[in-house]
Every structure is written in structure tokens, then in C-alpha cells.
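The structure's right below; bear with me while I get my questions together.
One protein chain omitted, others in place.
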Amino acid sequence: MTGTAGVVQTSGNGEQAAASVWDIEAIGVWKTFGSTEALRGVNLQVSPGERLAIIGPNGSGKSTLLKVLATLLRPSAGTARLAGLDVQSQAFEVRRLVGVVCHQSFLYSDLTTLENLEFYGRMYRMPDPSERARQQLRLVGLEAHADVLGRDLSRGMQQRLALARALIQEPPVLLLDEPDTGLDQRWAAFLVDLLAEAAGQGRTVLVITHNLERSLDLADRVAVLNNGKITFTAKRDELDVASLKEAYLHHTGAVG
Amino acid sequence: MWQALRKPTFIIPALSAESGIAAFLTQALAIAAKDVRSEIRSREAVSGSLVFALLVMIIFNFAFDLEGEMAEVAGPGVLWVAIALAGMMGLGHVFAKEREQGGLQGLLLTPIDRGAIFLGKMTGALLLTLALEAFLLPLFALFSNVSILSPGLMVVVLMGTLGFVTVGTLFSAMAVTSRSRELMLPLLLLPVATPVLLAAVEGTRFALQGEPWSELVPPLTMLAAFDVVFLGLCPFLFEYVMEEMGA
Partner (left out) sequence: MIAFELPAVTPARAKTGLAILALTLLLAALVAAFVVAPTEREMGDVQRIFYFHVASAWTAFLAFFVVFLASIAYLRTKTPRWDIVAASAAEIGIVFTTLTLISGSVWARSAWGTWWTWEPRLTTTLMLWLIYVSYLILREMVEEPDRRAAFAAVFGIIGFVDVPIVFMSIRWWRTLHPQVVGSEGFDMEATMLPALFLSVIAFTVVFLHILILRAGLERSRHEMMELRRRARWIQEGGG
């Protein structure tokens, strides 16, 4: 079983190129909350059009890493870049370029699915929010439920709506935190196809999942995050489910 | 199905023609509209605060026997205590809804100026509080047998509510992160909003007594000073509060 343990090469000398070699980039990212260290020097690079899956035990900092990349949190130390733009100093521009799916659905329970999408369409300054909203509903197969209130949606439907929302501004970069929870087989397969299609169109995808088997379907490369650091990364071609499980157990063992 | 997922451009995705201020206002308006629509459908905030305000006024009525002379002396104070307490209930809801499904994080992820979020939220809260007052004032007129048909009164109420809601929106954002949200908001808001309540009560008293506009100038000036200072300061400070809401 091959794979690189530890850290990948760091990129350049920190200058901000308009078009970076990497589409998602984290260099020595630390995040502390008081005395809790969620991230301890994460180094990560994802090429344009690549799909990276991050797996790791609970509390390893996966969601925190995603939030830092999504500009929701500021790193306590280190730099992070999306499409060559710094997440701290150019946060506004970064937000236009990234679509995010999180544990929370970001949906308003008193608005219909259509109204929810229209609202986000407006927030992303889409030229024709209503039309765009309908398109997105069609994309995830919810057009029949356009007038259903957010609170009446099943978990699976919420996830699909969240995906529709994440893609509403056609972002080049996608960050997804366990998008497969709550999806039945059919829609989980749809998700895999969606991400494959997205990557095929040149979008860069970073997806967090705790389903080891699915990570190999969802991504081109897999990385293990443990205790706030990336401890292992390997290409999908180099792995099968068994060897991945072995590597995972090895790198998330007793000592981080 | 895949046609909807078009090939992305690595330049900034096509935006609507509006830019700058127009976009800012459109987004703020969209947020306010969403809040009002959400409130109309759920009726959580308004009905609760309305009933509460009513109860406050009734209890004060028993405590002070607000007829005749007492109405003039204590009436305006009772009115504004009811507005303040009920208003704070409503303000508590401003960000509570966003907490439910992480709506606030969803908003923070979009390319929206944080000031636009503040403006939108504040406008929504202002409209809902004014709606509350639209019910409350006639009831007050009924209880204390005074006429509320005074333009001076309308101006006082408007400016007082504006000041109260401005600072209230900022503090509501801070309070919503705490488990004791209902405690933190009054704790922060009431001491700071004292000048508003003070000037509003006196302005209301003058207006109800039928004083000319010249008499109303001092309290209105006070309210204007408060409104201007905090309308300028709060959106700016709001950005710092929003930075802490990512988690």
C-alpha cells in the first residue's frame, strides 16, 4: 500500500498569484478556540478540477477546516487560499466563488423551497433569481415541491435543497461537509454523479465524509485529518477499500 | 438535468447589472422582506409581544388607576414601558430564527456586505415593532381616554422606535449566541437606551397634552442625536460581531 504520510510540499513563497497552481490551498493553518486547538498546522493542496475527500474521526477538526476555507472562521495562524484569493484579505471575492454544504441546512423553515432559493439567488446577486431558483429545483428533482415549506421537508429533501443552494451561483469551488447524510441510495448515487459531473466541468471539490467506502466513489484523492493535522493522503487509484481502512486505522490510532 | 449545471467560468460569475449601493440596498431589502414574510407566516414574535404589551398595560392600569389626572402623569411612561418590554421580546426573535438552521452562517457565506445584513435585519425589526405599536396605541387611547391623533406623537414614536431598534438589533445579534438570550438582551439594551425612553416619554407627554411643535423640539432633538449617533456606529460594530458568528 502506497501513500504519503504527513505533509505534502508547501507551495511557493506566499505571493498571491491571480491564477494559482492550486485551487484550494491551506498552508500551516491553525485554529484555536480559547484553549482548544481544533487545527494544528494543516497543509493541503487541491488542484483545479480535482475532488478531495477528507475523512477523520469526530473532533479531528474537519468541519473547522471547512469553515476556515469557506471564510466563516479566521485562521489563528497560517494562510488559506481559494482560487488564488486569500480567505482573510479577499474574503468577499472568495465568497462569490465557493458553494458550501454544511451540517446545518441554512434553510428558512417558514419559506418554501422556491422562496429559499430565490432568497439566496438574490444574496448571490444572480440576474434573475426566480428563474435561477427554478433551474436549481429542477437540477435536484424538487420542482414538484416548489411550494413546500422548509419545515415540512424530509432530511433527504433538505440535503438536496442545500445542494441546489450551494450551486446557485455556479461556483468553481465546492466545499461539502458530509453531504451524503440523510440521502437514500438513489440520491446518494445522484450526489456521486453530480460531483463527478462538477469536477468534469473543471470545478474543484472538497468533500468531508465519514463513509470510507463512499469516499473512494466521491473523490480522486483521499486525505485523513486527525487531531487537527493531515496525517495521510493518497490517490484513489492507489487504494482499495481494505487498504484505505487499514491506513485510516493506522493514522488515527492511539497517538495522533 | 445537467444543462442546469453549466460550465463555470473562473472569472467572477455573471452578476446582476446593479452594483455598489443598489446591490447593498437590494440585499438589505430582501432580508427585511424575508423576515417580514417569515413572521407573517409563523406569527411567533408579533402575537407574543402584543399579548405581553397588553398585559403590561393592564397591570399598570390596576397599579396606578390610570384615569383622569394619572393618565397624563403616568400614561406616557406606561406606554413606553410596554413598548420597550414587548419590543425586546420581538428583538429577541430577530436573530433567533437564523439560529434554527444556521441561516446566519448561510448569509455570512454569501458575498454580502455585513452592513447590509444589519440594515435588513434592523428594517425588519423596525417594521414589526411599528406594527406592534399600531395595535398598542389605539388600545392605550382606549384605556386612558386620550386622543392619539397627533402628528407630533407619530414623529416621537417613530424616532424613539428607530433608536431603540437600532441598538436592539446589534445587541440581539450578540445575545442570540448565549443560552440566556432573554436575560442578556435587556441587560445590554436598557441601560444604553435610557435616553431614548426618557426623551420618548416626555415627547409623548407633550404631544398628548397638545403642546405646540416648539415644545416638542427638545425631546425630538435628543432622539435625533441618539438616532444619528447609533445609526452611524452600530452597522460598523455589527461587522465585528458577525466575525464571531462563523462557528
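Note that the chains are named A and B in the order they appear, and that numbering of residues resets to 1 at the start of each chain.
We take it that a residue touches a chain if its C-beta (ideal position, glycine included) is under 8 Å from a C-beta of that chain, and two chains touch if they have at least 3 such contacts.
Everything numeric here is computed off the predicted structure, so don't read it as measured data.
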| item | value |
| --- | --- |
| Per the touch definition above, residue among B:Leu25, B:Leu54, B:Leu85 or B:Leu198 touching the missing chain | B:Leu198 |
| For chain B, the residues touching the chain missing from this view | 167, 170-171, 174, 177-178, 180, 183-184, 187-188, 191-192, 194-195, 198-199, 202, 218-219, 222, 225-226, 229-230, 233-234, 237, 240-241, 243-244, 247 |
| Residues from chain A at the interface with the omitted partner, ascending | 30, 32-35, 37, 40, 76-77, 227, 255-256 |
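To be clear about the criterion, only the chains that are shown with their structure count from here on.
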| item | value |
| --- | --- |
| Chain A-chain B separation of Cα centroids, rounded to whole Å | 37 |
| Chain A residues touching chain B - in the complex, by the definition given at the top | 19, 33, 67, 70-74, 83, 92-93, 95-98, 100, 102-111, 115, 119-120, 122-127, 135-136, 138-139, 141, 149-150, 165, 167, 169-172, 194, 197-198, 201-203 |
| Interface residues, chain B side, partner chain A - complex | 1-2, 4-10, 12-18, 23, 26-27, 30, 34, 37-38, 41-42, 97, 100-103, 105-112, 243, 246-247 |
